[in-house]
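Removed from the display is one protein chain of the complex; every other protein chain stays in position.
In this document, chain identifiers A and B correspond to the written order of the chains, with residue numbering beginning at 1 in each.
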Amino acid sequence: MSALGELRALSRRSRRDGPRVRHRDNRAAYLFLLPWFAGLLFVTAVPMLASLYFSFTKFNLLQPPRFIGLDNFTRMFHDERLWAALRVTFTYVLVSVPLQLVLALLLAVVLDRGVRGLAIYRSVFYLPSLIGGSAAIAVLWKQIFGAEGLVNHVLAFFGVPGESWVANPSTALSTLITLGVWTFGAPMVIFLAALRQIPVEYLEAAEMDGAGRVRRFWSIVVPLLTPIIFFNVVLQIIGAFQSFTQAYIVSGGTGGPADSTLFYTLYLYTSGFANLDMGYASALAWLLVVIIGAFTAVNFWAAKSWVFYDD
Amino acid sequence: MTTELRTPPRVSEGPSRRSDRALRRASGEARGRRLLRHVLLILAAMVMLYPVLWMVAASLRPTDEIFRDPSLLLDDIDLSNYADGWSALSHPFSVYLLNSMIVVIGSILGNLVSCSLAAYAFARLDFRGKRVWFAIMLVSIMLPVHVVIVPQYFIYSELHWVNTFIPLILPKLLATDAFFIFLMVQFIRGIPRQLDEAARIDGCGHLRIFAQVLLPLMVPALATTAIFTFIWVWSDFFTQLIFLTKPEKYTVPLAIRAFMDVSSGTNWGPMFAMSVVSLIPVFLVFLLGQRFLVRGIATTGGK
Partner (left out) sequence: MTARFRRTVAASALAAVAVMLTACSDTTDSTSGEDGAITLTMTWWGNDTRLENTLAIIDAFEQAHPDITIEPTYSDYSGYWDKLATQTAADDTPDIVQMDEIYLSTYARQGVLLDLSALEDQFDLSGYPQSAIDSGSVDGTLYALASGAASYAFVANTGLFQQAGVEIPDDTTWTWDDFLALTKQLSEKGGGDYYGFASSFGYDEGSLRLWLREQGETLFDADGQVAASEDAVAGFFDYLTQLVENGSTPPASTLQEGQGVGLSETFLATNRVAIGSFWNSQLSALSDASGSPLQLLRFPESQGSDYLKPSSFWVGSGRTDHPEAVAQFIDFMVNSEEAADLQLTERGIPLNENVRAHIAPKLSEVDQAAVEYMDGLELGDAEPVTPPNGSQLVPILSRYAEQVVFGQTSPQDAAAGFLGELGDAIANG
């Protein structure tokens, strides 16, 4: 807390030193944003608006969409599977994101320096993220959490009988959360890159002042890392809400057993492509945008009190 | 190794304050702690690696043995899955590797250039509607791909771009991966503003500030972007499935799925073998790429 305050004061002081003229750079900004604007216009906006339109239609892909007003949205209220999907997805987001981020930060700090063979360790810890979305993962996960998987072999060694974890409705989601946490490589790499950016002078200065390692971590590293922690929190939440591939592959596209791994986007995808109901799928997509948008807005609002920017 | 830059040996401070014995004990403790850390890391690494090792082992077994034998140990090494898998599809597997490589390299270049430009504007420039545009950018990554891919397909089909790599690369050239824009924005905001303000006083324009002051400081973020783009595009199945139709344009994920079929059975041996093959480039890129993450400090720390 106090460290954050100190840093804030420091940067405010430095800002006062330099002449900081407030002027708009509209022209330059639009030039820098030109590719992005073009992408927004040609690649993003049109399909987004199209999907918004589809959400008010009955559209089975094989025939042109037919306008049906708000029917797709009112249908959501009686859709029990949608509630199942929301329950699964919220559980996943609330459990896997914190676990994944804490693990990623911890390992990033450990792997940041001072260990021989760093490159190897980092790559090994990143490896799961490489196969996390591959078609082979369904089989691999059964090798671990299946009835005769690794986990049960270990349990059997201690005399504990185990059932299949992947195929039991009460544990299937936990195995997918484990899979999500297991692929923590992406946020770890981002943390590693961010740790690299912390000016050595800050740490040296603190060390001269006699700050121990733990104190240096909490009062220098963490505050300077907050923009990236914030980034990871925002995007891991967005990503977790959209989590699809792993549930799709592990459950064979069903979200089973008994809808216990029916992730929101999996349900949306099934509605759109398997059930050929792209209208309803689009409505579901926009509901998801509202939900994720709300989470992100709260994140940005809360960020004002804990994220430290040096600018 | 450049890693050591961060913790330079400080020979000068210790001895004057500490007794010899304390020093020896401290270094013994340090060695113990280092050892413990390695043991823990290796244990963790083994847990992380088990599935990967299983896959490698499976790729070295005949298909019909893969699911009958759960152990990691191999009786003998059978490389025939690799030979079979390489030539089992309509084209040699190298064609798919090459196609994936083209898409990946195009995507990386696109993301690096377009996203860093946009990120500079969002992080450093003050312009009308900035907050709104930023919000729009974020919303664009919240919409699941499954509902926008159909209208996208309409557009690309009209332009006769289906079955080319354009639908896979063009969006990256146009900064549609907002993930990376936001990532770079956060990195740039972590760079002290005094640096570019100093440059501005020296009369630098935005392009020079961006190219000469900020870009060199953003190497870790750029390396992260490149690595992630590589990995995500390399393993992306759905968009490649929809936009590529001719087998000679197939990429690695499409080729790997071609070994799978629920009704007549998956040829697991070749499939695992080619999965391992397709992992090698990604693993190498990561091994090499993360050196860039390290080199990043040399620049940042050296200032």
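To be clear about the criterion, a contact is a pair of C-beta atoms (placed from the backbone, for glycine too) under 8 Å apart; a residue touches a chain by one contact, two chains touch by 3 or more.
Because the structure is a prediction, the values reported are computed rather than measured.
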(request) Sort through B:101, B:198, B:211 or B:242 and give me the one touching the missing partner chain. (result) B:242
(request) Looking beyond the chains shown, say which of B:98, B:162, B:204 or B:287 touches the absent one. (result) B:162
(message) Just checking the interface: what residues of chain A touch the absent partner chain?
(response) 27, 31, 34-35, 38, 60-63, 139, 142, 146-147, 163-164, 166-169, 251-254, 256-259, 270, 273-278
(message) Could you pull out which residues of chain B are in touch with the chain that's been left out?
(response) 63-64, 66-68, 88-90, 149-150, 153-154, 157, 159-164, 166, 170, 173, 237-238, 241-242, 245-247, 254, 257-268, 270
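In this section, only the chains that are shown with their structure count from here on.
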(request) Could you put a whole-Å number on the gap between the CA centroids of chain A and chain B? (result) 15
(message) Which residues of chain A touch chain B once you look at their complex with the stated criterion?
(response) 11, 14-15, 18-20, 22-26, 28-30, 32-36, 38-40, 42-44, 46-48, 50-51, 54, 61, 110, 112-116, 118-119, 121-131, 133-137, 139-141, 143-144, 148, 150, 182, 186, 189-190, 192-194, 196-197, 199-200, 203, 224, 227-228, 230-231, 234-235, 238, 241-242, 244-245, 265, 268-269, 272-273, 278, 281-282, 285-286, 288-289, 292-293, 296, 309-311
(message) With touch defined as at the start, can you tell me which chain B residues reach chain A in the complex?
(response) 3, 5-7, 34, 37-38, 41, 44-45, 48-52, 54-55, 70, 113-114, 117-118, 120-121, 123-128, 130, 133, 136-144, 146-152, 154-155, 170-171, 173-176, 179, 181-183, 186-187, 189-194, 197-198, 201, 205-206, 210, 217, 220-221, 223-224, 227-228, 231, 235, 237, 253, 256-257, 260, 268, 271-272, 275, 279, 282-283, 286-287, 290-291, 293-294, 296-297, 300-301, 303
